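What you see is the complex with one protein chain gone and the rest in place.
Here is chain A:
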Amino acid sequence: MSPRVVFPNRMLPYLLLAPQLAITLVFFYWPASQALYQSVLREDPFGLASRYVGLDNFRRVLADPNYINSIEVTAIFSVATAALAMSTALLLAVMADKVIRGRGIYRTLMIWPYAVAPAIAGMLWLFMFNPTMGTFAYMLRATGYNWDPLLNGPQAMTLVIAAAAWKQISYNFLFFVAGLQAIPKTLIEAAAIDGAGETKRFWTIVFPLLAPTTFFLLVVNTVYAFFDTFGIIHAVTGGGPGKSTETLVYKVYNDGFVNLLFGSSAAQSVILMVIVIAMTAVQFRYVEKKVHYG
């Protein structure tokens, strides 16, 4: 049994928890309950006439081929974004760890993109790669490559993945650098003396010891790809062309705020909530078992 803190006053612990609980109640439980409530209703945009429809909104959503499409889009987008952001960050962190002169400057520069708001990041990439005005788009087209993310779905997907990953690299980099610093130098030196090459040392010592960091980042990156990338998609593609970059979150927004179908939108956000809870549970239940916390 772990040691327990005992408070002399019975009320004090609750009082200390109160602010956090209040925030969770107001910003999570209340909206979530509203979403649940709205997901069983069908009403006009102004809420003048609303009626109870049971699970009909869920039935419609799940039978909608566009919803299935956005599940696929989300899967591709999230896996690719998390993989790209984490692998690039790890590579950069390992490299930065080797730098001796000016490592502070390198690290500071690497962290900068994290401070950029998603919508701004989206605009930056849009300005570079928009076929009607982007500099890089112009250069790409000049080489004869038919760069047209306005009509080409896979190209649009590549663009949003790159923008989303770029923004998250800094955050991952920061944690990987910290993780690397926590690895005892003696272990690595001992392995070097035993004749292990750099690659061998990385895969047998560094990478396993980084596992807790990697696991933490996996959870954070998945949640990021699911929820925080809305601004980027909104700015760069708006879910298009066709529906090829419409993720689940984007569809919730689009059906709710553009199409004004509040019931369907609420049902989708409830489904999304279930997916994320399930995914986090799975990650902690199964993936964490493989993590060695040293």
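Heads up, the rule we're going with is that contacts are C-beta pairs under 8 Å (C-beta built on N, C-alpha and C of every residue); 3 or more make two chains touch, one makes a residue touch a chain; residues count from 1.
We adopt the following convention: contacts and distances are computed from a predicted model.
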{"item": "Identity of the absent chain, which is to be given by its UniProt protein name, from \"Cytochrome c oxidase accessory protein CcoG\", \"Sodium symporter small subunit domain-containing protein\", \"Metalloregulator ArsR/SmtB family transcription factor\" or \"sn-glycerol-3-phosphate-binding periplasmic protein UgpB\"", "value": "\"sn-glycerol-3-phosphate-binding periplasmic protein UgpB\""}
{"item": "Selected residue (touches chain absent from view) among A:Arg42, A:Arg107, A:Lys167 or A:Arg201", "value": "A:Arg42"}
{"item": "Residue touching the undisplayed chain, where the options are A:Met110, A:Ala164 or A:Leu261", "value": "A:Leu261"}
{"item": "Option touching the unshown chain, where A:Thr88, A:Asn152 or A:Gln283 are the choices", "value": "A:Asn152"}
{"item": "Residues of chain A in contact with the chain not shown", "value": "27, 30-31, 34-35, 42, 44-49, 60, 132-133, 148, 150-153, 238, 240-243, 252-254, 256-261, 265-266, 269"}
